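Supplied in structure tokens, the structure appears directly below.
For this depiction, one protein chain was excluded, whereas all remaining protein chains were kept in their positions.
Naming follows writing order (A and B), and every chain is counted from residue 1.
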Amino acid sequence: MALKTEEMVLNMGPQHPSTHGVLRLELQLEGEIIKDVIPHIGYLHRCFEKHSEAMTYPQVIPYTDRMDYLASMYNEFGYALAMERLMGIEVPERVEYIRVIMGELQRIASHLVALGTYGADIGAFTPFLFCFRDRERILHLFEITCGARLLYNYIWIGGLSNDLHPDFIRLTKEFIKDFKPNLKELNDLLSFNAIFIERTADVGILPLETAINYGVTGPNLRASGMKWDLRKDDPYSVYNKFDYEIPVGSGEKGKIGDCWDRYFIRVREMEESLKIIEQAIEQIPDGDVKSAIPKRVKPPEGQIYTRVENPRGELGYFIISDGSLNPSRVKVRAPSFVTMQVFPELCKGFMVADVVAILGSIDIVLGEIDR
Amino acid sequence: MGILDKEFSEGNIVIAKTDDLFNWARLSSLWQVGFGLACCAIEMMATSASHYDFDRFGVIPRPSPRQSDIIIISGTVTLKMATRIKRLYEQMPDPKYVISMGSCANCGGPYWEHGYHVLKGVDRVIPVDVYVPGCPPRPEALLEGLMKLQEKVRNESMIKKSA
Partner (left out) sequence: MKTSEEILNILKDKFGDSIIELKSDKPIDSFVLAAPLEVDKICMFLRDNSDLQFDSLMNLSGVDDANGEKVKDNKGTETINGGTLSVWYHLESTKLKHKFTLKVSTERAKPEVTSVTEIWKCADWHEREAYDMYGIIFLNHPDLRRILMPYDWEHGYPLRKDYRNPEFYQGMKVPY
């Protein structure tokens, strides 16, 4: 006869060091085992969509920065791309290359935060400091380019706010040279650490069918074994000019789609991003980055849905224009918002301590979930 | 602490006002509620990480408000969150301090006009000691804000004044 236990409801967050912001989870427990999780979101709902209706098209860009504040460059990238397609603007090649370099640097920076905090969440504090050390180098590159560390307003509709700093290429090469051994160090320190593998392998397994039905995208989908990356599958900008791999989960330490897979996909994606950056700074052409910026942004009446591969997955912008200077509707398909829905499925049957491991592995940003 | 060095070098007795001693102790270990809200929280994390090292000011994040001295409101306060922040503040033991970090916490920031769900300034629910401007403030700015707070603590008196 099984031991009689009572069901218990435990409240986690909105103030909790491991919820990555202001997420509230209502855990329904049977002893230490999770029966169900109910996420409550909206604690950071900053009314992005209302603001974008009140602003002109270029004024929306700073607000897109503040949605996914770990991947601001990519948010701008997606928005600018949508507007350019809506207005039929042809962007100079140099702009495209700079955007790709910035986007991939941003991907590395974002993954570094994800991995660093993931380590800190499950008890390894040193990788956090290592990751932030390397991230500071990237932030410095952004800072010399556009003057801001976190929220850039750099990628504009049809161009960029300014050209690269004269030192940028040299510093980026130095960064890549220094970062490669650091990545190996991170692997030795965390990725293949026996305790870390013990905590993450075979935990929070996401089967591929479930992932697709829930609309999970990005590294989380690839960790479940599907080779799906919008940079390859729905190419935009100049991504088809580079040679790089799309890493997929292999179930090396446990089952395919477990927390370790989702973690390690990000490490490997950083390596691929480095490859793209290396090729891009070799090939970058000359040109004027401001030549295609329209004086007045007034798109024709119509609507468009454009998506890009943000560090967290498919970031989509659905823009409806009524022919005026303000958008009539901007809806953002935020990858974290969609991924968060699958979270209860991942947790069921695991222990309370695993909630933190699973939550860290799907790498959410609350600013993007709540917008 | 030049005064203390001199006292130590010439004898074993330290002479200080109790206020000075307590304040020095308090301002050197301001424990913070480990709590982030939005974009500014990332800069707060960067401040406590390798480059800027918040620890050297004695600022250590505590997971529980009941063990903390300061709360850094790092980001946009929404209406849904405001009641929780109020409760967190009330759970902290006295004496307690509040740093409002970034434009959103100061006054609503870029969301002041159309933000139907944004509280325009955290000072509408809890009292604020130091405002740090910026969107988001650089880590140096947050450190400056902390030093301003230390200055404030240094000049306080814990002794009850008699009329």
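Please note the rule applied: a residue touches a chain if its C-beta (ideal position, glycine included) is under 8 Å from a C-beta of that chain, and two chains touch if they have at least 3 such contacts.
All values derive from a computational prediction rather than experimental measurement.
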item	value
Per the touch definition above, residue among B:Leu79, B:Val128 or B:Ala141 touching the missing chain	B:Leu79
Listed residues A:Pro62, A:Gly215, A:Gly254 or A:Gly287, member touching the removed chain	A:Gly215
Given A:Ala124, A:Ile169, A:Ile256 or A:Ile320, the one touching the chain that is not displayed	A:Ile320
Absent-chain contact - pick from B:Leu119, B:Val132 or B:Val153	B:Leu119
Hidden partner chain, touching residue among A:Lys35, A:Arg85 or A:Arg133	A:Arg85
Touching residues on subunit A - with respect to the absent chain	41-42, 45, 47, 49-50, 53, 85-86, 88, 210, 212-216, 226, 228, 233, 300-305, 307, 314, 316, 318, 320, 328-329, 331, 333, 337-338, 340-342, 370-371
Residues of subunit B in contact with the chain not shown	79-80, 82-83, 107-108, 112-113, 116-117, 119-120, 124-125
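FYI, only the chains that are shown with their structure count from here on.
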item	value
Contact set on subunit B toward subunit A in their complex	33-39, 41-43, 45-46, 49-51, 61, 63, 65, 75-76, 78, 80-81, 84, 88, 110-111, 113-118, 135-136, 138
In the complex, subunit A residues that touch subunit B	14-17, 21-22, 42-47, 50-51, 54, 62-63, 66, 69-70, 113, 116-117, 128-130, 132-133, 135-136, 139, 149-151, 366-367
